[in-house]
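One chain of protein is taken out of this complex; the other chains stay put.
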């Protein structure tokens, strides 16, 4: 997933990095095809060059040697709301048919069965980043037809499309999972099957998703990770296997 | 005037310092009875201890050795609008019966006879400082019944009192001139004669003011400057006579 | 008015003087410089009915919730950063009987904007946000305002005015002029928004150190009520240039906080069982050596004229 997510990033882009796999993907992209990627963390570190894999988005390794550290009022107002962030990574407990993400509650808000951490910066990243990429493992529980709570809006929330809600960013253009890549249909905003990992069938992916998953015109095949990338991930970027579990 | 203005300041107060005589007065107070005065300049210098008399409110001597330097957004939002400034000094080309100050135009706004610099930070200092002190030389031209343009509001502007306009600060409590001290009548908000400099008559002051100047119940006599204060002003604080002209 | 009473005091004295039952308390810090020492002292002094506000409740608010200090939580992300859940928080919120802890929930931008409004003494702050999310449904204090120029409808959040904000920093002078570097989060705004401010520092320095680099000062002494010297006071959080984050403890908290009894034993031993932070550190031989920061010095600058 990390290597597939890394391919979503072009050199020179400004990316709002979340913790976990997105962080790994961004650092992999920076170490390979995108040396001029500018990593921004909601903690205030801009142009970070972490010497070790950060264990949180507030890790001291993100500060030492970074280009700029600013307060969080600046992060959200001058960078994000200002429209300076080109790509934002998002993840969540639930992702639905229109790319809405839930990181707030399973169950009702008032009587939650599972209380999740909440938005953090995800709601505003989903609204403002020029595009977002969702990273999440595929399962029927994680991909319901409709999320229990819209923390971070996708292409349609409550039936209303993004542009009618005047959201500045383009929303989740791609969803990177462990079996396939989904992409947002440009018109309907619905997530459809875009590419399959080697050895995975479309039926398998459809069975892992809570709505009748449509397939794009050309369902591609995801290239397997390059040996060099795996080597980098395992030896250099995450030698302690903090994120590369299983 | 500098020595008289200095007496308006109590030790430990936080004072928003203007350039010219107010600056001299504040530094005199700090050198004498108010060593813990905190000087804040609209340029962003907080707790300044200028080694030389600053020639402007943006002088580098205000920065070197100060306690804090912040951006102007913080000066106006976090210090002034937040209500942290106890005393503000103001001056102006015209001061009227209710302590309104004009630093914008003589004549009409559209066709000014004399174009003055404008508000700078004066409008918001007049509104937000917990109290203000006006420093201005007495003359009929400088003290008309009504200013041509209200840059910085006093106790009544357009006939409406401060509290009806919901201004946080108390407004100009004292006007320090070269002949007398005027004070705002607590009820009417009108400037009245509070104290005379030695050798100055009430009639002389009344002749220098464009409205029928009332006198307070006890018109006091302003103590002459202490020899020590004059010495300090002439030898230490303004040896080049930048502000102590004539 | 810059008060002339001495501000430097012990953590015990600062909490006793400035944190009262029922207060809205903010211990800010985004991963960095979170003042665990102050949270522990609040637990030791048995404060109750507190409204705890901060962006990321973190382990310290989880401990305070477990210890019974909190009535309400105002927040935007309640998790164990990089690890998982805050289990005392979850136990207080999940389940069929409904929450035992009142919640007022925003996103990070919303919380930052609440502090910004408080610091500027504006009643609200506008932000372009929340369209399409369910957050305004969960929290009716998220409202809207119409731009007088463009007619656009923007989201608003109300100002937050804590009774007391506690800020941990690398250094301050005795008057509370405080310098921080590395991640500075929303501490400046929280302090200016607050009725009272306690600053806790790794080093108490001479005024001349502060005055040598005034652009580094984030919080002026004039808004500070108490200054506490408490080295290692942010552990298991960190202080850039002083000590690293104790990630092992964050990982261990997953296990400790899952179990009420284990959590109680933790509080008994490391909070109630110690008098102050020095005693806490004595219980952890080797910690200081393991986490002590390496040297990475900033290039100099000249302030002369």
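For clarity, chains are labelled A, B and C in written order, and residue numbers in each chain start from 1.
In the analysis below, a residue touches a chain if its C-beta (ideal position, glycine included) is under 8 Å from a C-beta of that chain, and two chains touch if they have at least 3 such contacts.
Keep in mind the model is a prediction, meaning the values are calculated, not measured.
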Answer for the absent chain's shown contacts is A, B, C
Of C:51, C:107, C:240 or C:257, the one touching the omitted chain in the full complex: C:240
Of A:64, A:119, A:136 or A:177, which one is in contact with the hidden chain? A:64
Among B:166, B:217 or B:235, residue touching the chain not depicted: B:166
Which residue, B:27, B:81 or B:136, contacts the hidden chain when the whole complex is considered? B:81
It is residues of subunit B that touch the chain not shown, namely 19-20, 42-45, 55-60, 63-65, 69-73, 76-77, 80-81, 100, 104, 109-115, 117-124, 127-128, 149-153, 157-158, 160, 162, 165-168
Considering the whole complex, not just the chains shown, which residues of subunit C touch the missing one? 121-124, 126-128, 141, 143-150, 152, 154, 156, 158, 170, 179, 181-182, 184, 209, 212-213, 215-216, 238, 240-242, 244-245, 293-305
Just the residue numbers, please: which parts of subunit A touch the chain that's not shown? 11-14, 36, 38, 45-47, 49, 60-61, 63-70, 74, 77-78, 81-84, 86
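Going forward, only the chains that are shown with their structure count from here on.
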From subunit C, which chain is the farthest off, judged by mean CA positions? B
Which chains touch each other through the most C-beta pairs? A-C
With chain centres taken as the means of their Cα atoms, state the distance from subunit B to subunit C in Å. 40
Per the C-alpha means, the centres of subunit A and subunit B lie apart by a whole-Å value of 57
Residue ranges of subunit C touching at least 2 other chains are 188-189
If a residue has to touch 2 or more other chains to count, which residues of subunit A qualify? none
